[in-house]
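All protein chains of the complex are present and in place, except for one that has been dropped.
Letters A, B and C mark the chains as written, and numbering starts fresh at 1 in each.
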Amino acid sequence: MSIPVLLFASYADAFGARRLDVPVGAPCRVDALVNALRSLPGGTRLPAAPLVAVNRVWAAPDAMIAAGDEVALIPPVAGG
Amino acid sequence: MSIPVLLFASYADAFGARRLDVPVGAPCRVDALVNALRSLPGGTRLPAAPLVAVNRVWAAPDAMIAAGDEVALIPPVAGG
Amino acid sequence: MHASAVLHIAVITSPIDVSALLATVAAPSAGATSLFVGTVREVNEGRAVTGIDYEAYQPMAESELRAIAEEACTTIPGLRVAVEHRVGTLLVGDVSVAIAASHAHRAPALDGARQIIEALKQRVPIWKQEHYVDGARAWVDPTSSVAAPTV
Partner (left out) sequence: MHASAVLHIAVITSPIDVSALLATVAAPSAGATSLFVGTVREVNEGRAVTGIDYEAYQPMAESELRAIAEEACTTIPGLRVAVEHRVGTLLVGDVSVAIAASHAHRAPALDGARQIIEALKQRVPIWKQEHYVDGARAWVDPTSSVAAPTV
């Protein structure tokens, strides 16, 4: 009863991992997942509205996450 | 009693030469030189206000040409 | 007018070959090519940088890059595009991103390359951790003025 979340860059540092099983059941809303993440060690370092991608596509806070979806927490991008 | 004028591209074709001694005395205004050019063979093919450079700098119709100046008649530019 | 085409999109770890990118977008119908090259700078916001670690969410970075290139080819008919972003550890002077956009005319080619680099900076999930001369490292956060030190 958890959702695996991919972590990158500063978020991976904050949570001390590149992948985290967040204790929340699918399906659930993106913002519900984010709230669950906040309560984990390192979660306080998340910004107000962290970006989330579901199946490699940007997902709004009210988007739904289904079981098996690839979920990633995306720090502020800094390419180029 | 003439002013040598350099010709390029379509103007060289029009006058059949890359250099022309225009029968007008220095000093004279740029527009006076242009008028003299119009009366030479091929001169009718000049546009209304042909561009002129004196000593490699753009010259206005009322600019003066002195003896020994390098005068060039400049067709519409098409670089790049 | 040549058809629009996204000819090449890649997120790679090896050095970027800008000449190859230029050749990729070259075409007898193209009279103008605009190439944008991003390189690692020796200083950022006043701090001396020795190198940068670029990290990508690889599959999404590629799909976003392709989407951005395709959007440019849609808004600019006739545009031909090739884009490469390099990840891994880069040193000062290394090329981190290169965008080549060609077209029959110069304005669309110049607009196309610019449109792509601006969108890339907004949407492509790639991050950079700067290495400073004093040994410190920090992930760059364009949304905040100060890079968030992590070491």
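Please note the rule applied: a residue touches a chain if its C-beta (ideal position, glycine included) is under 8 Å from a C-beta of that chain, and two chains touch if they have at least 3 such contacts.
Note that the coordinates shown come from a computational prediction; the quantities given were computed from them, not determined experimentally.
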Contacts of the hidden chain among displayed chains: B, C
Contact with the hidden chain (one of C:Arg66, C:Arg114 or C:Arg137): C:Arg114
Chain not shown, touching residues in subunit C: 18-19, 22, 26, 28-43, 92-93, 104, 106, 109-110, 113-114, 117
On subunit B, residues whose C-beta touches the chain left out of the figure: 6, 8-10, 13, 47, 53, 56-58, 72, 74-80
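Here is the rule we use: only the chains that are shown with their structure count from here on.
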Subunit A and subunit B: spacing of chain centres that average the CA atoms, whole Å: 72
Between subunit C and subunit B, distance of the C-alpha-averaged centres to the nearest whole Å: 49
Numbers and ranges of subunit A residues touching at least 2 other chains: none
Per-residue multi-chain contacts in subunit C, two or more chains: none
